[in-house]
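For this depiction, one protein chain was excluded, whereas all remaining protein chains were kept in their positions.
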Amino acid sequence: MRVGFQAKNRSCVSYGSSALTEGMEHLRGLILEDGQNGTVQCPHNQCCFGIWNLIEGQLRAQLKGCWISEKEATCDSPTCETQSSEDTFTLSCRCRADLCNDNITHERKRQADSLRSS
Amino acid sequence: MRVGFQAKNRSCVSYGSSALTEGMEHLRGLILEDGQNGTVQCPHNQCCFGIWNLIEGQLRAQLKGCWISEKEATCDSPTCETQSSEDTFTLSCRCRADLCNDNITHERKRQADSLRSS
Amino acid sequence: ANRSTQQQENYCRLRELRIDLVSMGYIIFPEWYHANNCVGPCRSPLSTRIPDYYSHTLFLLRMHEQGFPLQRAPCCVPVKYSQSVILTFTNDQGLKVKRYPDMVAEACGCR
Partner (left out) sequence: ANRSTQQQENYCRLRELRIDLVSMGYIIFPEWYHANNCVGPCRSPLSTRIPDYYSHTLFLLRMHEQGFPLQRAPCCVPVKYSQSVILTFTNDQGLKVKRYPDMVAEACGCR
């Protein structure tokens, strides 16, 4: 299938940090380097991704950008939700909507939100 | 192991005929072409080979020469004896002594020889 | 024709297989991928059923058919792979992106 003029790019929130210690070359053009915050444009079939550390209830972004979505490893979710149900230090998501990787939804956040609204 | 000056060549009786209809290029230098009779020299680790048709008790040579002896398909016998015990039209051998492929020993010949000598 | 189709269906060929990578512990992305796998019996005749033809396999099958016991019968395996990029943790909780070869089975053969 040829990608026509109608095919919009995907916009992802991007954040590059020193956490990525190896293989930067594979993400060239897909994340902004050296701690920059911003937006990157990638082909419309790519996923956005994000990785955060959860330290004392606070999310600290490690890496955000476009993910190399190969045919054999696509993403399905339009929103950024953690896949892991365990109490992990690192949270991550891949999602397929513009700027979907700004923040991540996770269990403890959801619990806190529902407590607040009740 | 380097082959020293002592390593003699192998001499094989050679005969090329029109029976070889395909793949002549693989035996170039290992048989004489176009019905010539003679002797060919090949590296000392090669085997001599011969193929005959047996027509009304008479052997008719089809092809003789050196065989491409690769490490995975060597020959053991110093004399040219048919491997086949069946009553076949075609007889063949591979052997590893100089000029061992001049003639082939086969059941009916051996039977005839033993009758003659008794 | 139906029987022939059924036989082909049951021959060594590529099948879908999704592998979960997050459960490996050190892999962050992708969470899972289509690794696929080669499944099905290997038997004669080889040439008409499979594009990848190996003389070695042909002779193994012949031996087997002639009643000689084989220590290992021909097996349906990937003969072509494609690569994929994986994002993992490093030993010191850093992040690492690497391209791994032979991640996805792309074609099958009897070996």
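A, B and C are the chain letters, set down in written order, and residue numbers restart from 1 in every chain.
Note that in this section a contact is a pair of C-beta atoms (placed from the backbone, for glycine too) under 8 Å apart; a residue touches a chain by one contact, two chains touch by 3 or more.
The structure presented is a predicted model; accordingly, all values stated were derived computationally and were not measured.
S.K.: The chain left out touches which of the shown chains?
M.R.: B, C
S.K.: With the missing chain put back, one of C:28, C:60 or C:97 would touch it. Which one?
M.R.: C:60
S.K.: Could you pull out which residues of chain C are in touch with the chain that's been left out?
M.R.: Residues touching the hidden chain, for chain C, are 15, 17, 19-21, 23-24, 35, 37-40, 53-57, 59-60, 62-63, 66, 70-72, 75-78, 81, 84, 100-105, 111.
S.K.: Even though one chain is hidden, which residues of chain B still touch it in the full complex?
M.R.: Within chain B, the residues touching the omitted chain are 19-24, 26-27, 49, 51, 62-63, 67-68, 70-73, 75, 83-84, 89-90, 92, 94.
Simple rule for what comes next: only the chains that are shown with their structure count from here on.
S.K.: Taking each chain's centre as the mean of its CA atoms, how far is chain B from chain C in angstrom?
M.R.: Chain centroid spacing, chain B to chain C, equals 44 Å.
S.K.: Find the geometric centre of each of chain A and chain C from their Cα atoms only, then give the gap between the two centres in Å, rounded to an integer.
M.R.: Chain A and chain C have C-alpha centres separated by 32 Å.
S.K.: Would you please write down the residue numbers of chain A that are in contact with two or more other chains?
M.R.: In chain A, nothing touches at least two other chains.
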